[in-house]
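Here the complex is missing a single protein chain, while all its other protein chains stay put.
Order of writing sets the labels: A and B. Residues in every chain begin at 1.
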Amino acid sequence: MMKLSEVARALDLERSGDDVTITGVAPLEMAGPGDLTFAGKKSLLPRAVRAAAVVVPPELTAAVTGPALVSATPAVTLGQVGRLLGMAELTVTGIHPSAVIDPSARLAEGVTVGPLAVVGPEVVIGPGTVIHAGAVIHARCLIGARCIIHSNVVVGGEGFGYEPGPRGLERIPHFGIVRIEDDVEIGACTTIDRARFGATVVGAGTKIDNLVQIAHNVQIGPHSVIVSQVGIAGSARLGSGVQVAGQAGIGDHCVLGDGVKVAASTGVPPRAEVPPGTTWGGWWGQEYRKAWTEQVALRKLPDFMKRVEEFLKKAGA
Amino acid sequence: MMKLSEVARALDLERSGDDVTITGVAPLEMAGPGDLTFAGKKSLLPRAVRAAAVVVPPELTAAVTGPALVSATPAVTLGQVGRLLGMAELTVTGIHPSAVIDPSARLAEGVTVGPLAVVGPEVVIGPGTVIHAGAVIHARCLIGARCIIHSNVVVGGEGFGYEPGPRGLERIPHFGIVRIEDDVEIGACTTIDRARFGATVVGAGTKIDNLVQIAHNVQIGPHSVIVSQVGIAGSARLGSGVQVAGQAGIGDHCVLGDGVKVAASTGVPPRAEVPPGTTWGGWWGQEYRKAWTEQVALRKLPDFMKRVEEFLKKAGA
Partner (left out) sequence: MMKLSEVARALDLERSGDDVTITGVAPLEMAGPGDLTFAGKKSLLPRAVRAAAVVVPPELTAAVTGPALVSATPAVTLGQVGRLLGMAELTVTGIHPSAVIDPSARLAEGVTVGPLAVVGPEVVIGPGTVIHAGAVIHARCLIGARCIIHSNVVVGGEGFGYEPGPRGLERIPHFGIVRIEDDVEIGACTTIDRARFGATVVGAGTKIDNLVQIAHNVQIGPHSVIVSQVGIAGSARLGSGVQVAGQAGIGDHCVLGDGVKVAASTGVPPRAEVPPGTTWGGWWGQEYRKAWTEQVALRKLPDFMKRVEEFLKKAGA
């Protein structure tokens, strides 16, 4: 527990109202006595009454009556206060004795490897990176600094590539690796295949959710966001700051420019070139506004057809 | 092997025809000599001739000629007889010595933990629950009684949440947990993220298939069924008895009322409110009948367009 004034001092924030005691943090709908909560809009302030205090953005300073902190980023502040209070998070540290780490792997200082994770031969892992339980990093893959690799992820399995041979499809050798740059997060049970040549790359600061498939030779730029169950097919290239929403599929050899957004469940066709800064949507993916317009038209289609058919009938057509 | 009369006695069922010997159970298309099979419709009875005996519902009692058992739930009966006969199932019991169980975890009596599963600090697991090989239960998560957690499941990884920070996206702390109630089943490689605050909840009796994504703070009511490869985005709330078919996606903050059904591959848009008892469908999800009507209209669209274009041409438009 901390006094609100201590919190304000620790985070260098302005404070108003009584100097109450804070025992935890919680969102508006869950906050009770002792909790610090936050409200981003004036209309939400009345719901904060059950909480001990509220974090508000500067524009609400005048509107708030009870104990408050002022922060330009209230949600971030709430997380910081939770940490100050020692609220429990998912923390793992050190190398768990059950992890299987090849002697030729090179782990920087402060690397964490959870229980039953596997780090293959000649893997290189940067400082501060966390490999959670059950994750597998295959031979020679490179993982940057401060990455988080969640449980049961597979990095560096062989890509899905075959050529017709005398006994059916024959596996094409994969001489490449996976290179994960700094500050990348990879969600649970996500799979990232090694390249046929060179490297499958995930750029610095990119965040990948659970159950995502990233095929061989894909190149993802920095600071991109790939939401759960997205599939990115072989050799697709995503620029910087790309956002792909849940369950979307990116066809092989697609090129997505910087800042492209792809809506949920969108299928971007193979070899599509998506211009920088555009948003795409649709089952058969295209520019979002067009896809949306079509979906709206589709919703009117049954009635429209009926009216037109009646007209044609009357017109004797 | 058992006599049909012994089976009838053991399960308290009516029996007719010869008291044959049963050595196994099998569905109609696979049943051979010695097998007990079942037929739910009169038209299927002739296909049961290769079997030793057949389980039928009460309304077929008169129609059946050979050895038979009568049961209101023939499929359930068939499974029970297989168990009576000692047919092999996937059974694991006890705590496998290779499992990594934190000393602070509390496992009730009769909990099974398979090889190389991971149970984190302060996890609580109710009686009779089975954790299969390679599954990971992260710190402080709560698992009820008689649950089945399949192989390589990940429960309690950190949710996918970020705020913009000075060095790009910064992870938001997750102070919450996952709470799995009694009699829940979670399919292989499914991922259930821990809450930002409070708990991500799966209600009692709910069954979740393989490769399902359940994001942070999702609330799933009791006795729901979530089929394979479904994705449920952050803070969505599903009522009691909800059924979501394969590959459907539920957007963030959706509210699905009790008894809602979502068809396969349906995308329920973020923040949608789906009224209790309704069925939704469509790539851009909506009430099922409307979605269906539109799809039917779409199938007629190319011909319709051609006819109308011809008419317009004739009309000089």
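Everything below uses one rule, namely that a residue touches a chain if its C-beta (ideal position, glycine included) is under 8 Å from a C-beta of that chain, and two chains touch if they have at least 3 such contacts.
All of these numbers come straight from a predicted model, not from anything done at the bench.
Of the candidate positions B:34, B:115, B:128 or B:269, contact with the unshown chain belongs to B:115. Residue B:312 is the one among B:49, B:63 or B:312 that touches the chain not shown.
Within the full complex, the residue among B:160, B:175, B:197 or B:283 touching the omitted chain is B:283. Counting the whole complex, the residues of subunit A in touch with the unshown chain are 100, 116, 118, 120, 134, 136, 138-140, 152, 154, 156-158, 160, 162-163, 165, 167-175, 189, 191, 193-194, 196-198, 211, 213, 215, 229, 231, 233, 247, 249, 251, 267, 283-284, 286, 290, 293-294, 296-298, 300-301, 304, 307-308, 311, 314. By the touch criterion stated above, the residues of subunit B touching the omitted chain are 25-27, 30, 73, 75-76, 79, 82-83, 87-91, 96, 98, 114-116, 132-134, 148, 150-152, 183, 185, 187-189, 204-205, 207, 209-211, 222-223, 225, 227-229, 246-247, 264-265, 283, 295, 298-299, 301-302, 305, 308, 312, 315, 317.
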